[in-house]
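Below is one structure; the comments refer to it alone.
Note that one protein chain of the assembly has been removed; the remaining protein chains are unaltered in position.
After this line comes subunit A, so read on.
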Amino acid sequence: MIPAQFDYVAPGSVEEAVAALAEHGDEAKVLAGGQSLLPILRMRLNAPGVVIDLGRIPELQGVTEDGDHLVIGAMTTYAAVLASEAVSTHAALLSKAIATVADPQIRHRGTVGGALVHADPAGDVGAPALALGAELVIAGSGGSTRTVAAEDFFEDLFTTAVGEGELLTQIRIPKHTGWGAHYEKFVRVSHQWSIVGVAATVRSEGGSIAEARVGLTNMGSTPLRAKAVEEALVGQPATDEAVRAAVASVAEGTNPPSDLNGDADYRKHLATVLTRRAVLAAAGA
């Protein structure tokens, strides 16, 4: 598996990277952890003339806190996120979801930013980002930046708000301190992408659910947020019966794929079961 020949540049700053993107236009492809891009190049599904490696840009790395937000650099690896106490304390859902991605080797290479921009509907980072109300910071030409809400970020299969000539630089996540969280990933073999995944995070008060956020993986061409279910859960006790009723309609309006792992109807059924389980686990029941 040998990719077609390409040139390689490794800018040292976001500014240089954006300039390189501007210079090479649609000939260029950005390289983060390479866990999606390299297979694509090696299978010759894409043959960019230039690969711009973001691996040497310090400002894109690491997790910091900014008041009531966590700020994750786009090039922070899954492994670094998993090791971050700030993330497990204030955005436990993200840690739990990332812990299910692929295997340790891939988690040491793959980045949160790369996963979000790649926007594979079966990827495990989109749903928690959506459920947690993340904001995505995008850098463009001439030093401009803009911030896009996760709901507006995912546009379609493998398509996001990051335009040509732009880079994702940061993921800003409102702190969900004290919220219970669970990511219920359904796979046939351990190293598989989600057949269906459900990301749920819940704030409990006196034994019942005060607030809930629910994101769905692989139930459509983008990650989905189950707002109706979130509302139905408010005020419910964390019991099997109550949660079962509240999540019953979670698959309504979804449009999951049909493939070797299951047809759309089966996925809809799975989403219902997995949402109940995820919410109950997040609520500590």
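Definition applied: contacts are C-beta pairs under 8 Å (C-beta built on N, C-alpha and C of every residue); 3 or more make two chains touch, one makes a residue touch a chain; residues count from 1.
One rule holds for everything that comes next: contacts and distances are computed from a predicted model.
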Complex member absent from the view - protein name from UniProt, among "Ferredoxin family protein", "ABC transporter ATP-binding protein", "Osmoprotectant transport system permease protein" or "Carbon-monoxide dehydrogenase large subunit": "Carbon-monoxide dehydrogenase large subunit"
Among A:T111, A:Q236 or A:N261, the residue in touch with the chain that has been omitted: A:N261
Sites on subunit A contacted by the missing partner chain, in the whole complex: 1-2, 4-5, 43-44, 103, 186, 188-193, 195, 258-263, 266, 269-270, 273-274
